[in-house]
Structures are given as C-alpha cells and as structure tokens.
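Okay, structure first, notes after.
Not every chain is included here, but those present sit where they belong.
Letters A and B mark the chains as written, and numbering starts fresh at 1 in each.
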Amino acid sequence: MNEDDFVNIGEIMHGLATRLWPINRSLTGNGVRETLNILKETLPDLVIHEVESGTKAFDWIVPNEWNIHSAWITDENGDKVIDFEKNNLHVVGYSEPVDLWLSLEELKKYLYSIPENPSAIPYITSYYSRRWGFCLSHNQLMRLNPGLYHVVINSEIKLGSLTYGELLIQGELEKEVLLSTYICHPSMGNNELSGPVVLNALAQWISSLLDRKYTYRIVFLPETIGSLVYLSRHLDYLKCNVIAGYNITCVGDDKAYSYLPSRNGKTLSDIVAKHVLKHTDPEFKIYTWLDRGSDERQYCAPGVDLPIATISRSLYFKYPEYHTSLDDLKFITPKGLEGGFIALKRAIGCIENNYMPILKTIGEPQLGRRGLYPTLSTKDTIDEVRVMMDFMSYCDGTNNLIEISNLINQPHWIVLPIFSKLLEHNLIEIIDE
Amino acid sequence: MNEDDFVNIGEIMHGLATRLWPINRSLTGNGVRETLNILKETLPDLVIHEVESGTKAFDWIVPNEWNIHSAWITDENGDKVIDFEKNNLHVVGYSEPVDLWLSLEELKKYLYSIPENPSAIPYITSYYSRRWGFCLSHNQLMRLNPGLYHVVINSEIKLGSLTYGELLIQGELEKEVLLSTYICHPSMGNNELSGPVVLNALAQWISSLLDRKYTYRIVFLPETIGSLVYLSRHLDYLKCNVIAGYNITCVGDDKAYSYLPSRNGKTLSDIVAKHVLKHTDPEFKIYTWLDRGSDERQYCAPGVDLPIATISRSLYFKYPEYHTSLDDLKFITPKGLEGGFIALKRAIGCIENNYMPILKTIGEPQLGRRGLYPTLSTKDTIDEVRVMMDFMSYCDGTNNLIEISNLINQPHWIVLPIFSKLLEHNLIEIIDE
C-alpha cells in the first residue's frame, strides 16, 4: 500500500463523517454505541467495551448514562421555535428531563447563545451537575417574542455504562504505538468527527501492512473520563510498553497544521511530529503544553507520562468555529482530512522505520565503481548523490534515521529509499540501538 | 505583614536617605559610624564592628582611617570659591591635609571637573595613594579668574579602623540568605543611599515575619575592602551556608530595572532575580558579569563563589548621573525606592517559599466536585482555573515552585496562593528536595 492507494481517501473519510454526523454522541449513551458500530464495519476486530456507571477511575467516577429522545420549545401558538431534531447542539449535554411552561424572561435563564458570534449555536454540557438548558444562535434568541413557552426535554440520566472501542493490531514487538481519539461530541466536524474518521483510515492502513515492527493500540473513547477509565485499567502495561503515540483530534480542516507537545516535549512522538510537520508544511504552528486541551492532559499527567503528542490541523480553542455549530461538514474538507491522514501516516512511517545505520567502510566509499556517482566530475550539483553522501556521512552508529534526516534537513520519506539502496549495495548495516 | 502595610514605605525610605545625605562617608571614618548608628535606630540588633588599620584581608590591607573637618579654596579677596561644607563631593576622597597658596595655573593640577557634563561635580577618590584635590563643576572651573588661591584641607589620615554593620536574623535553618550593601560614598543617592535605606526596610520586614525558613545575614560595609574584610573573617562558614543572596545597590531611581548575574549565572539568586524582574518589569535590562562593578566582584571571585546576584534599578556606570553630584535626592524617588524594595521582597518571597509539590492523584483530579471548577462547560476561558490546572500539570515531584512558575509563565506571587489552596484540598503534598 502506498500513497497512490489513498487517492480517494479524503472523500471516503468525509463520507464517513457525513454518515456519523447526525448521531447524538455524549460522554455516554446510545450515540456512542451507534458510532462505534459504524466504525466496526471497516475495523472488524474493534472490541466495544462497557464500563458501569459508578466505576472509579483514579479521582473520577463514571457518571450515569444519558440518553435523549427528543426536545423542543414551542411558543403559545404551538410553533416549535427550537427543535433538537434540527440540530443536536440545541440541548445542553446531559440535560435532565423537563416539561414546563415558562415566560420568556424565565426561559432566558436556560438559554445559551454567543452574542459576538450571532449565527452560531454554542456547544455546552453539564456532565457532573444536574441542569437543563437549550443552546441557540443569538439571532434566534433575538427573534423570540415575549410570551409563554412550552419547554420539553425527553431525556433520561440513570445507571448504565460508558462505552469505548479498542483495537489491537499485533506487531513483531510487544512495544506499542498508542493512537487515541474521542467520540463524545454531538454534530461537530473538526473537533469531533475528523478524529474518528482519520483514525479509522489509519487503522485500516496499519492493518494492511505486511510487516509491522510495533504493536498498535487504537482507542476510540469519550474525552477525559474515557481516557481516565482506560488508563485506570491498563496503566502499568502502557507505561512499560508504549514507545510513542498521538492523540488524534482536529485533523479535518485545511487551514493549518499544528503541533502540540507532550508534557515532556522531547519524546519520540514529539521529535517525529516536528520532523513530519516541518517537511509537510513549513508554516505549521507550534503550540506549547500550556495550550493543551484534550486527552494528552491525562496521558501526560504526572504519574502517567506516556509519550503522547498531538498532530492537528486547526487546533481546538484556536479557531472561531470551535465548539459551535459552525464547526460543521463544510469546515472539514476531503483535502483537509487527507492532509491530517498523510501527516499521521508519515509519523507512523518514521516510527516504524527508524533504523540505526553504520557505514561499513572507513572514509567515504567509492560510489563511482558501484554506479552511484557520475564518472565525470563537473561543477553541477548532483542533488540525489549529495543527499546520499550527506546521509552516509552521519552513519556512524550514533544517529538513527530520524536524527540523520534532521541533520541533513531532508524528510524521512526521502531518506528511507536512499537508506534501502545503500543497504542493498552492502555499504551500510543496521545495528541494534 | 503584606504589601498593603508598605504603602508609605517609599516616603519612609526617602526620608531616611534625606537624613543620611549630608554625612561624609568614605572607606573609613566617623561618617560610616554615624550612618550605622542611624540605621541601628530601626535595627536594634545591628552589631557595629571595628577592624584595625593594617589588618590583612587576603591580598589587601585595611587602610588608615580618614577624617575630614573642613576644606575650602579662597581667592585673593578671601572669598570662598569652593567649600566642602556646601557639597562633600568637592574634596577628593582620602585627601591629605594641605594649606597652600597657589596660582590658578598651579591649582588646576589639583582640580577635577567633567567638561562634557559641565554642571556636575565628579566624585573622585584616592584611597591607596597619598594625594589631595578638589572636584568642581566645569562651569565653576571656567569662572575661576587668574590669580592666587588659598587652599585648605583640614583632614587626617592615621591609624584607626574600618567600620561595618552586621545583623543576623535567625531562621528555622542554618542555611542563609546574604544581603549586602555598601556605605562608603559621600552624598550620592542611587549609588549609595538607596542601598542602605532599602536594606534597612527589608531587614525590618524580614524581622517581622512570623516564621522564616532561612537565616538572614545582613551587612552594611564599605565597598571592596569591606566585603574582603568580611569574607576573610567568615569565608568557610559562608561557603557552607549561603544558599542565595543579593548585593543591594542602585535601587532608588524609577527609570529602569536591572539584573546583573553572579559569575556563575545559574545560581538560585540568578533564577529568582530573573523571574521576579520579568514579572515586575518585562522591559528590565539584563547585564552580564562583564558589567559588574560592586561587591559581587568579591562575593563571586574565584575561590569565593557565593551565589550573589544583583537586582538594581539604573545600574552603576549605566546612567549619566553616576558618580557625580547629579546622583542626588531628586534622582532617587519614593516610587523608585519602593520599586527596589518590592522587587527584593518578592525575591526573598520566592526563596523562602520554594516548595516541591507532587500531585496526589493519577491523571487530573476532578476539580468540579471540590468546587474548584465551573460545573457548566462553556467556551469561555476561565483564567484562574487554567492557572491552577497548568500548575498541577507540573506537580510531578521534579519541579519546585519557581520552576513551575517559570514553566507556566506566572509570577511566584500568583502561584503561591494557588499552591496553598491545593494543599488545603489535599490534592498535592510537599516532598523533600
């Protein structure tokens, strides 16, 4: 499988996002199950786990399960002024059931809008405190006339379970690469669906590889509580075995590339992320640990410290559409999703093929008699030969392929075939690290 | 005692400077004693030491004591053209006694002025070579008419002693913070009186603290020979026990903040000085060891190497009024002195409260159920909560409070109350370093 096989990958991913779009996901509930079952269609080995409400996860407790069937507000004429069916952002996440008549003044205490972004419906939740509310665009809010309103939320919050998906793709080694994304937001594009659809495509690609050095642990889980639950079940094993990994989030728009470091900032995941993005988009944005906002908060917490970094496109918090109805299926694009996919695929390529080569000759080898060097010396620069010579000059048994790629300022995906050619010509050998 | 108690501290310090102003200090002599006795009024435990002329201090010898009673130059009419009583900068420091009639031409060999700064009287000394001379503004010099002049200096240079003050404020630990300033210049503001008056205020504040981790060693001594004498008496003890400290000089004007490093440049004193100044005045000037010019020359000399850095306002050498009559009581201001005091007080606060916290949970704690996190998740940034979460994310037992403050780019004095709140909620604990 090479990059040419992924010619329609952007369209395929965007199609999957479109299918997952209307499902009302939250921390728990049937929307998460439905989403995982759709992902399982292309990842048949995906295992779906249920964790009972009330289960402890370090300092946290799995909350009751929330499901919602319908919700609306009608005016005195019985006309629906807000309807959950039209956009599942309209209801505050984890809203308790309600059936009330309220004056507009009373109602406004339960309505959320963004005055400075008047066409956007905000995304709001209240997971751990009982509450109900509706979200709407500020334009909609302004159009509401004084009078009485009938407010109905058909929801239930009760003992149930938290649901997550896990896929293990075995490699030659027990050492693992952890790829994690979240499935807990209702209809949003970049800050929800881009993650699962890109990770779905990556998992298919990884499964298709003929040989894999590392084992891949791929998880789809609700943010924060999901990663805490997962860590509480596997922490010791993960600390021993995870050598790299990424939290996959906000990988679907085509406006930017972003790197958010692990807390440590110097892990293999960080080194690779910076290498890949530098050669994929020299203008990529470098954020710091202080800009974090997703599951790296748990994966890199003190006492956990897994080597998990983030490669994104427009990062959460940093784009105005974030956590609103404007982060939609137009905000993410096939091209944007493909770019997210390619960057992560390149990162995995770097991690998988990070050999430590050593030159077998003392002094430079004579490339000419092996047909690797032009026999006529002119002044013209010979770019490929130059890269090969630069590469060999660092094959001293102390630099791996990523380090050499950085030293000679070439992408790993240009250096890897040169490495292979030199290996064929018996000019280098691989040493154990 | 908190910063509100220091609302008039600038005025109080400027008042003390005004009182000390007319005293003629030098390396030795009654001016130093008089100054120390005034400082002792508010620091009753200050011990005044006398060190005999001729005492060896490493490569140096305590010079004879110099006292001066009066000095003037009269013209042929008996009119005083220069009078020591008007400004004690008029006489070269350590001038020997003289009573002579000289022509203007002869006299000029003994007169010092600054042609490029014609209204300023320069400050000049000749401690270790017998000489006499007068300093005057260039404007004054230009006004002298040809003729005979009568020159009189009533001074004496004879066996006596060098005088310094020392105050030990005991803390819980024997480990010490050394605070040193000099008292050896006649009437100058920033480059003399700002140091003693700010250190006087700091010493009162330190004495008032209910508990102190460190012991504070506070010395008022003549520059160079004074610090050498002091080091020669206490070197081994100081090398074992001083963990940080500052040479307090030029802390009285309101034009700039400056940092001059220790020779090492990476001591606790340096780290703290840079942290405090960065958050007190982002435009503060960073000098290098090559800009040094006060007692850090001795405290950080090879073989001494105490961790002493300098927090100043306009640094010696770097302002045009330096070592002239223009460095006066107007050049230093209540606001400038207060700024110097606050910066040093903050530095001491950092050093005293530099705990090493470790998070007691694995993964982030659930702040919500402790009332530390809003229950409704909206898009708004919650600044204080964000600082708390950033803080906790670095509580891994390898970063102390100053290091965490730097990592999260917040001043120590904002971080300390957050640290205390988390300690109360039993979310972190302090570990030994």
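Here are some notes:
Note that in this section a contact is a pair of C-beta atoms (placed from the backbone, for glycine too) under 8 Å apart; a residue touches a chain by one contact, two chains touch by 3 or more.
Because the structure is predicted, anything quoted here is derived from the model rather than measured.
Identical protein chains form the entire complex, numbering 3 copies in the structure file, with 2 of these shown.
Everything that follows uses one rule, which is that only the chains that are shown with their structure count from here on.
Fitting chain A to chain B on C-alpha positions gives a rotation angle of 120 degrees, to the nearest 5.
Mean C-alpha positions place chain A and chain B at a centre distance of 54 Å. Contact residues on chain A toward chain B in their complex (touch as defined above): 57-60, 92, 112, 114, 122-129, 131, 224, 227-228, 231-232, 235, 263, 289-290, 292, 297-298, 300-305, 322-324. Listed in rising order, the residues of chain B touching chain A in the complex are 358-359, 361-366, 368-369, 375-379, 389-390, 392-397, 408-409.
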